[in-house]
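What follows is a single structure, and I will ask about it in a moment.
Of the protein chains in this complex, one is absent; all others appear in place.
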Amino acid sequence: MSEVITPAASPAAPPSGPLHQRIAWHWRHNPKRELWLAWWALVVFYSLFWLMFFVITRVQPPPRPTADLAAQVHFFHVRHLGIPVGFAVIFCIGGMIATNNALIAYSMRRMSVSPAFAYSYLIMYSLSAIPGLLLLCIALIVGTLRPERDPEAISWLYDFAFLSFDGTMGVFLIGSLIWMLAILLDKNRVFPKWFGYLNLCNGLTEVVVAPCWIFRRGVLAWNGQIAWWLDMVVFGVYTGAFIYMLRSMILREDFGTGPLPELKPDLERKPKAGRSNAEAAA
Amino acid sequence: MKFNKRLLVVWVILASLTLAYLWIDHTANGSLRSRALITSSVIVIALVKVRIIFREFMEVRQAPVLLCRLTDAWVVLIGAVLLSCYFIGVAIR
Amino acid sequence: MAQRRTDGEVILLWTLPVTVIIWIASFLLFPGFNPPMSPTMSAEQVAAFYRDPAHVPEIRYSMIVFNWFGVSLIPILALIVLQVRRMAHRTPIFSYALLGCAAGSPALFLVANVCWLLAAFRPERSPELTQLFNDFGWITFTILVPFLIGQSVILALAIYLDDQPRPVFGRWVAYFNLLVAAALAPAAFVGVSLSGPLAWDGVLSFWLKNIAIAVWIVVMGVAVGQAIYRERAENREPGDELVSA
Partner (left out) sequence: MSDLAETTKRGRSVPGQPDMWAFVLFETLVFTAYFGFYLFSRARSPELFLHAQAQLDLRIGVVNTLVLLLSSWSVARCVQSARAGAYGPALRDAFLTALFAVVFLGVKMFEWARLSHEGNGFDSNDFFTYYFFLTGIHFVHLLIGFVVLGVLVYQLRGPKMRDQKLVETCATYWHTVDFLWVLIFALLYVVR
């Protein structure tokens, strides 16, 4: 990063005033403000993601693949407002997920491994949103568009939506493995090794969802106890872990190229400063 | 390096526990019926084997007490989950 | 500091007017865009649209041209990314995020493009299926805004945090990008109704969104062009000193 210019030294400590003043200070002076912005974009995106999918549109947990045509038409009918409005919010904020991928790619640039890891992850995940999310949204919006449409066509949209969502695993499988490999090879101690192994656990769940293309009922169907519920638990643990891990990486970041320093116990009050600064991002 | 007799003994025990399954299967054979007793004993034997692998092969025996407790707790946890899933399934059949 | 290699950037920049001309020409050629097809058309009307002998070649040729040139904005986005990397940032986060946004919109546009071409491939297909392709194409085309919104907002943040006496882009570019992002947002609500401003032929979802994209392309083309020429001029000066010394 020869282009990275070190800004003039900023005052060491944030002022202790009202919240909005502290936020304003961090927005102007915090040397890690770019990282915090990306991290808060990530937190906001995942919160809204859960809210939209599980509460507003109610398309997750997924409906039964065995539903008959009438039930499938009914599925769209009861969500004729929730789906277009909820997914509209997803489409408005969906682009911000790029900052998440950028932050993860940055974590790999901070490691002692080749930049190829960061670039591979960035390229893979920059298209991941389409099979992972957007095709489902589009198919379900088209499904709600015309209630009078031929039920056979609505059924095709139903299958297309949920199979494109659950059944496209490659990006996430290989992406997790690349992040894992980078973490395990890293000598800069950016992340603990167990987090690398957790990437492997997440990657293996992507293998486990593949049978959703084969089964319409049972534990391996797209709404099955193993292929959906268990994998969702693992994904939830993984997401929580990586949000926390990225946060601690930012707290420890020293903008050097050597090992990332550990957080000193006497500086444990620092995270508070980091948190309030990052609120500016949200 | 002296040949480690202890590992050999461990393997022989694990192998004979595996062969015990043949005997269990033999006594249960002919009757294609589900039997809670067989299921429970099979699971318990498997967990005994798992614990031996933990203790001896994976050297938890010489590990800090915390890891000993943790692996033991896991063995108990697996057993509890498996048996309760089986018996709940039987009960609400 | 080692100088960045900039050969060829001007050529990439001047592909932009060509792209714009081709896009406008294809846009005008596609009969579905002028005026935009109404979402309230029945299946038979949609099928008749694709069966009209006058429309079929227009649909095919315009969409084939779009298929060729749909991705040709990416070089311009790459130039913007390189300008972002010149900014006074501590991390490459913003340039990574912009790169991550670059390919998303063309990929979604290709889905819409393929749907329209499919509908025109066998116009004798059942009207229900033609209508399904048409709906899928239009919804995808209208709703491909997330990456565009993302890149505008990220660019605005990057410009805003570019703390140096002579920033790469002026502050107004940041505000302009936020404005464009706001103008694109209503198109995400296209699924809410089949008529009115939010429908895919509506004032907000069609006209505002597409005009915003067009204005963004022109304004950002000028802004990045200025930045590139300024950088070249700055780079030439120390070089001349070296020669004279």
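Annotations for the structure displayed:
Each chain carries a letter (A, B and C) given by its place in the written order, and its residues are counted from 1.
The definition used in the following text is that a residue touches a chain if its C-beta (ideal position, glycine included) is under 8 Å from a C-beta of that chain, and two chains touch if they have at least 3 such contacts.
Nothing here was measured: the structure is a model prediction, and the numbers come from that model.
Although it is not drawn, the missing chain touches A, B when the whole complex is taken into account.
Checked against the hidden chain, the listed residues A:L42, A:L198, A:C212 or A:L251 yield one contact partner: A:L198. Residues 192-194, 196-198, 200-201, 204-205, 207-208, 211, 214-215, 218-220, 225-226, 230, 234 are the ones on subunit A that touch the missing chain. In the full complex, subunit B touches the omitted chain through residues 1-2, 4, 6-8, 10-11, 14-15, 18-19, 21-22, 24-25, 28, 32-35, 38-39, 42-43, 45-46, 49-50, 53-54, 56-65, 67, 70, 74, 77-78, 81-82, 85-90, 92-93.
In this section, only the chains that are shown with their structure count from here on.
Chain contact topology: the protein chains form a pattern that is neither a line, a ring, a star nor a complete graph. A comparison of C-alpha centroids places A closest to the centre of the full protein.
In terms of their C-alpha centroids, the spacing between subunit A and subunit C amounts to 25 Å.
Rounded to whole angstrom, the centroid-to-centroid distance between subunit A and subunit B, based on C-alpha atoms, equals 39 Å.
Centre-to-centre separation between subunit B and subunit C, using Cα means, comes to 61 Å.
Interface of subunit A with subunit C (complex): residues 1-7, 31-35, 37-38, 81, 83-85, 87-99, 101-103, 105-106, 109, 118, 122, 125-127, 129-130, 134-135, 137-139, 141-142, 144-146, 149-150, 153, 156-157, 255. Those residues of subunit C that touch subunit A in the complex are listed here as 1-2, 4, 39, 85-86, 88-94, 96-104, 107-108, 111, 128-129, 131-132, 135-136, 139-140, 143, 145-151, 153-154, 157, 161, 163-164, 185, 188-192, 194.
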